[in-house]
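The excerpt is restricted to a subset of chains, each kept in its original location.
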Amino acid sequence: MTWFLEHLDLIGHYAWAHAKLAVVPLLVGLALAIPIGWLARQVPWLRAPLVAGTGLLYTLPSLAVFILLPGLIGTQILDPLNVLIAMTLYTIALLVRTVVDGLDAVPEDVRLAATAMGYRGVRRFVAVDLPLAVPVIAAGVRVAAVSNVSIVSVAALIGVQQLGSLFTDGFNRAFAAPIVVGLVACVLLALILDLLIVVTSRVLTPWTRARRQPGRAVAAGGAR
Amino acid sequence: ACGGTNGTPLDQPTDGAPAATAAAGSITVGSANFPESELLMNIYAGALQAKGVNVTTRPNIGSRETYIPALKDGSINLVPEYTGVLMQYFDQSATATAPDEVYAALQQHVPDGLKVLAKAEAEDKDSVVVTRETATQHNLKTIADLAPVAGDMVLGGPPEWRTRETGVPGLKRVYDLTFKEFRPLDTAGPLTVQALKNGQVQAANLFTTDPNVAANDFVALEDPKSLFAAQNIVPLIAADAATDQVTQTLDAVSAALTTENLAAAVKEVVIDRKDSAAVADAFLTTHELK
Amino acid sequence: MITFEAVTKRFDDGTVAVDDLSLVVPTGRITVFVGPSGCGKTTTLRMINRMIEPTSGRILIDDEDTASMDAAQLRRNIGYVIQHAGLFPHRTVLDNIATVPRLLGTKRGPAREQALTLMERVGLATGLANRYPAQLSGGQQQRVGVARALAADPPIMLMDEPFSAVDPIVREQLQAEFLRLQDELGKTIVFVTHDIDEAVTLGDQVAVFAVGGVLAQMDTPVALLDNPTDDFVADFVGRDRGFRALGFTSAHVSPGRAPTVHLGEVARADAPWVVVLDGDRPVGWVEPHRLDGPVTAPVVHRGGTIARVDGSLRGQLDAALSSPTLQGLLVDEEGRYAGVVEADRVLAAIEAANRGSQAQDEARNEAP
Amino acid sequence: MIGGILDWLTDPANTADIVRRLVEHLEYSLLATLLAALIAIPLGLWIGHTGRGAVFAVGIAGAARAIPSLGLLYLFVVWLSPLIGGELAFYIPNMLVLVVLAIPPILSGTYAGIEAVDPAARDAAKGMGMRGPQVLAQVEVPCALPLIFSGLQSALLQVIATATLAATAGMGGLGRFLIDGLAIRDYYQMAGGAVLVALLALAVDLLMSLLKRAVTSPGIGGGFGGRGERPLVSRHRRSTPPAPPTRLRPPHRRRASDDS
């Protein structure tokens, strides 16, 4: 506890860095996963490779990706961009499937009604499909956010400073306090992100909370 | 990986490119992934900052095999090093062992774009360590004494020891030791200490300044054939970052570093669990380097 | 006018859903497609707004080939209502209804105002405007669906089993409202159902499809019930069709008289059965000889249905049949008691009507 | 790059090492998943069957997912290793971390599987006189098997990807290639190790899918498409699917790992 109080500054800085490393890729990944997911649904034979392929990305150990990336894309070895890009890849890996599932969950008759009314292409996607997929996509984004917070900490092994640095520091000195603080901070950060996503998705989907007024009788009565 | 509240800036670049080159008056100091290196990094950083240099720190980068490339590609500009191992890193065939010879050889082999500044008197050698029990049982004093028993022993050390000249291959070449197995652990960190205590390994690589050796009553075996060359602390720096001001500052630091005061400082960090930066700061104050 | 010219639809898997179909959907009328499941009704309907493209043949709207029009434009001018309404769950009732006007470029404000007007027109309380579809009952959802399809005031409406998901009572209401609305609007409507009752109730003409996408018969409801062309159609229009067909013939009987008594009064004892009135409305019958005192609600025999004096023969026959005296109770448009009609008089009217239609048939047949 | 990795993978000098690390990796992964299943499946069944503690379970599972495995591993090593001693000193912390990682997917898979059982089937089971445990064993579990398996599958994949961390705590497994490769900057060894992990995950995923198909009744899931009113034998494809579920359950899909 005293260690915690004495290092508030440091923890704050780490948490901020950590949050950036987790959130920026989340947003970029989401922005990329949506068109990829759309494509996967649009072109039937692309679906399996895209969904399974991006899923396989996820089994690549993050440490390896963090380190190998510079060799592949020519960034500097200690460039945090490596971490950002790796995290974006992981986010895409999680979200493509989610986006596809979310789009699958859009009721066929709604899609149909939209087409029948003269919506086409991108406009229908933006006005109808995407909003209706939000609840499923949001669930996936929650998973990705929590997972990102967790994975980012591994970057401490290659000297990228964030909450994970507390783990290596504590470990090097066989000192539990920083590790515990780091763990708690990570969980809190994940929960805060989770909460933000939940709130955002609720704001975006007011209709999901709109339920029939109490009792079938009332609603049925209203029809008469 | 503790930045201090004073001296070491924390604005570690997570969202932009790192200082690619040392612009006038700005420098990035890195460290290896063990506390002493980080402490030295903080000492260098604090000293430079006191002179008005704009300093960024990158602690815990990893092993030499990682941070030297980082130094070359400009991710960092300065890192605390040890003369012996560094010499062997740059020249596998180097044989020098005495401090000045090593330093001279090192200077010769440092590749273009990098340079080493003045070495300190302070030394922190690699050593092969065994428990007091093992030492007594097999009557071990030097590494050479291990020869008859090595075949039954597991050697623990950092992963890079498997291939590094000052690791398994060197022990074989110089002392003709063949261990039953080499077990990769961490860089003289808690895993190594723990594994030695548990008996998972019977001999392990620790540093001579490591306070854990004394704390656990381990025995550091002597190195009569000087496998582990002199290991004076030395700043390894990107040539274009080595301005006069930086050079003078770091030379002053090196002049102040002794094996004893370094060991004491490391103990404060590892055993007393003080912040690396704070200990560095105290060191600088004591030695009037800031 | 929508014209199908030898239209065939064969799906990729080889299913022939519609086979060489030619028919004309007249302007301003309700044409109902009816038939067993899988007979190609939906496919035929969707070819009109090109949600499905025909494999061969042409579909013309007012003599213009739909294949030459822009599909999305075409669709914006055709209202489309489906079974579960297909409402957008993420939009309020108002925004659902305003969808097509917005697509066509109407500003948000005017589109919404217009939507409000439409809500009233289809019988939705405007208080529901800001609800989401999930907050509505099935019947309300269907009304929104209809309002949405009407929003751009399209000349053509396609309706695919729009009322099949609601319960029978709400369904009857929706049908009645739908007919009233059509009276006002006079759209060209194609309506799909698999319920023959709904088909004959709503349709100006009814097309019966057989499995395989073949048009078995297309006729007015009366003709269909009277004279199915083959066993398939006869089977499909089903039992009770004699009775059902009466629904299309208005009565020309003059109401007869029967003794009456008001609730609370004492009935004359000289008649075996007396009509009970509540104010000027008929309630049922009582047998005076079984009563001791004045007539009260619980003793009234309510077996009888009540028919309009200017209603269909069907209603009058049922009223007569369901009455304990075989005399049906008749009321005027305001529901006031108008007299009674005996079953055999209804029967005579039926016979007369039959003769009339046969005479017409004859005339028609001999004309050319 | 690819060539280098292939060379490393096929170098006979590495074969023995690769086999050994693979076996170790599998051992850690299977054991951890098994232990987690022993805890999470009964708990999930109980929660799903009784409907009690669902909020608790979802909360715990969510929080557990947020714990970085690296930190947990270090903490366990720092705390527990001195207390344990011997070869287990590193083994147990590692195992604990992997078990903690594997529990949430298995727990939520099991719970969601039971919860998703058609209420009509459950109702019918009760209505014909099955008692609680009979309903669970004869109806709920068989119907939930696909989701329970998905949970296990996802847990196993996460564990396989994360078991690489064992190497940072002095253990073996394929993570050795990553850590050792990193230490000496041998990219090919690192990449080779990463590829091995991915291949192992792929193989295990495939096996689990086969196993899932083998143990679940052909009447459920994939086999014939949806259940209910639609006569599937007649191949009559309807254009409108049944109304969507009113409540969207958080998607229950594979999540390979939190850390790796």
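Lettered A, B, C and D in written order, each chain numbered from 1.
What we mean here is this: a residue touches a chain if its C-beta (ideal position, glycine included) is under 8 Å from a C-beta of that chain, and two chains touch if they have at least 3 such contacts.
Given the structure is predicted, the values throughout are model-derived calculations rather than measurements.
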As a check: each chain kind appears once in place, so what is the overall formula of the complex using those labels? A x1, B x1, C x2, D x1
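What we mean here is this: only the chains that are shown with their structure count from here on.
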Higher-contact pair (C-beta pairs counted), A-B versus A-D: A-D
Centre-most chain [mean C-alpha coordinates]: A
Quick check: how many Å separate the C-alpha centres of chain B and chain C? 91
The distance between the C-alpha centres of chain A and chain D, rounded to whole Å, is 20
Determine the centre-to-centre distance between chain B and chain D, using the mean Cα coordinates as centres, and give it in whole Å. 41
Specify, in ascending order, the residues of chain D that touch 2 or more different other chains. 77-78, 168, 179, 182, 239-240, 243
Spell out, as numbers or ranges, the residues of chain B touching 2 or more other chains. 62, 66, 69, 186, 190, 194
Within their complex, chain A touches chain D through residues 55-56, 58-65, 67-68, 71-72, 93-94, 97-98, 101-102, 105, 107-109, 112, 135-136, 139-140, 142-143, 146-147, 149-151, 153-154, 156-158, 163-164, 166-168, 170-171, 174-176, 179-180, 182-183, 186-187, 190-191, 194, 208
Interfacial residue positions of chain D with respect to chain B in the complex: 77-78, 81-82, 85-87, 89-90, 167-170, 176, 179-180, 182-185
In their complex, what parts of chain C are in touch with chain A? 49, 51, 71-76, 78, 80, 82-91, 99-100, 103, 125, 128, 131-140, 148, 158, 170, 173
